[in-house]
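Excluded from the complex is one protein chain; the other protein chains are retained at their positions.
What follows is subunit A.
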Amino acid sequence: MQRMALSFPEEVLEHVFSFIRSERDRNVISLVCKSWYEIERWCRWRVFIGNCYAVSPMMVIKRFPEVRSISLKGKPHFADFNLVPEGWGGFVCPWIGAIAKAYPWLEEIRLKRMVITDESLELIARSFKNFKVLVLSSCEGFSTDGLAAIAANCRNLRELDLRESEVDDRNGHWLSHFPDSYTSLVSLNISCLGSEVSLSALERLIGRCPNLQTLRLNRAVPLDRLANLLARTPQLIEFGTGAYSSEIRPEVFSKLSGALSGCKQLRSLSGFWDVLPSYLPAIYPICSRLTSLNLSYATIQSLDLIKLVSQCHNLQRLWVLDYIEDAGLDALAVSCKDLRELRVFPSDPFALEPNVTLTEHGLVSVSEGCPKLQSVLYFCRQMSNAALITIARNRPNMTRFRLCIIEPRTPDYLTLQPLDAGFGAVVEYCKDLRRLSLSGLLTDRVFEYIGTYGKKLEMLSVAFAGDSDLGLHHILSGCDNLRKLEIRDCPFGDKALLANAAKLETMRSLWMSSCLVSYGACKLLGHKMPRLNVEVIDERGPPDSRPESCPVEKLYIYRTIAGPRLDMPDFVWTMEDDSEFRIS
């Protein structure tokens, strides 16, 4: 058998490997033996780097010389909620500089939570002749000038997706930089932009791109222009409206309805800012085709939402505000048997009293009525252990469960007990659970359950929970597949962290803020673990200026083979292996 394997020519192995698309599988292949490592690295086209500081650009380039697609993630997830101070990092510039030289045939760049400048966008536009895909997810640092450079130079661009990015939106003229000869657009997402784009330029652009499948407009595009736009792209599959209101004019309504119906492939709708309910029936004729509906910006009331979702029998994904209320979720449970993903966002997260009747009941309903439900994000103001146990029993196929009870440390509203048993049931019954976010009143007991049952758990978010280090210890010692752990405002300190130091090298990252980890422990961890970067973020000035026992404000630990990073701002300190003091 061994002799047979050795006599396989490289080309054959390479051909076999080309069927392996998943990065994880590729990583495993490369570990089999040295020759497989070599063959595999020469034919790896797609690289995913979950933490841009875990490895250096030169290391990636050296190992994988033929990359066509690169994905990079920068800031930790809690940056979405303003917990990571401005200027922390995630600068993509050194990456772009390096890959511009090393990969002239690069086709795809996907970035998440990174800082990218106009200069970098211009470099991308100039350097890659076959550039096809640019996805900037929750990124910042650039303006519409950078976008103009991309539009003007990337002749083969297929996808430009700016989802949730913060763009210095100077004006809408950048769109006009796509030359008249440019026809290859497949996907355009500009929903995050503030200013108006030239609608005539947009109409001409999409009119000459026959392969356009996804078009997500920004709020500034008026409702009465949608029909014209849609008429030019009847092959559209995913569409995001702008502001969904206008003076009530029958011809606007009928043209819009006609245009939407004319898009026979349309499966996904989003946008819906400023909804005027009278215009919602324009969508009714296509509801039964829809698989994805994002109404999370639509401030429409429960009755209108019920009328809408009751017609969406093929719906797989629904994002909606809590205006849907329990009644709307009951309707969803009856009408949408194919539902896989539900996200319910809070309409007024800071209201002291509930403004809508959305309780645990709605989620229980959906868990009962929708057998394929596997991904949940739910903001509410009350929960009970009984409800959570019911949900868990109903949906053992749950893979992502994020519950946010708005008021921290809220107990079971029926028994006034902690919600340990409820979340315990979730991890126990949902054996394939990969992602979990906790909330409500929770003791160390819930972490015991998570450590015992959460064997497939990859990402865990914890806030205002636990009693002692034991809680953290249960997680780190029990969750075999944990990759990302983010914790805020929990009484976890040094002991659990130091006792489980080795575990941290098996994870992508750990974030802890407003906890009880001392500066001394951070230093110790930094010294002990050379392949971890232990970063202390503290606004109060250098940690040396305070006693070692003083807890740090924020802590970000991640594994890396690139050593400490060199682009830290002056409120971040890396705990060095050899020296105690940062050389400023």
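Rule of thumb we're sticking to: a contact is a pair of C-beta atoms (placed from the backbone, for glycine too) under 8 Å apart; a residue touches a chain by one contact, two chains touch by 3 or more; residues count from 1.
Heads up, the rule we're going with is that contacts and distances are computed from a predicted model.
The chain not displayed here is annotated in its UniProt record as "Auxin-induced protein", chosen from "alpha-glucosidase", "Auxin-induced protein", "Aspartoacylase" or "Ribonuclease P protein subunit p38". Among the residues A:Glu38, A:Glu66 or A:Asp570, only A:Asp570 touches the chain that is left out of the figure. Touch with the chain that is not drawn comes from one residue among A:Asp80, A:Asp480 or A:Glu548, which is A:Asp80. Here one chain is not drawn; of A:Asn130, A:Ser195, A:Ser296 or A:Asn397, the residue touching it is A:Ser296. Checked against the full complex, the candidates A:Asp145, A:Glu164 or A:Asp224 give a single residue touching the omitted chain, namely A:Glu164. Remark: the omitted chain is touched by one listed residue; of A:Pro65, A:Pro349, A:Pro530 or A:Pro547 this is A:Pro349. Although one chain is not displayed, subunit A still touches it through residues 78, 80-83, 85-87, 164, 166, 192, 219, 273, 296-297, 299, 321, 345-350, 352-353, 379, 404, 406, 408, 463, 488-489, 539, 541, 569-571.
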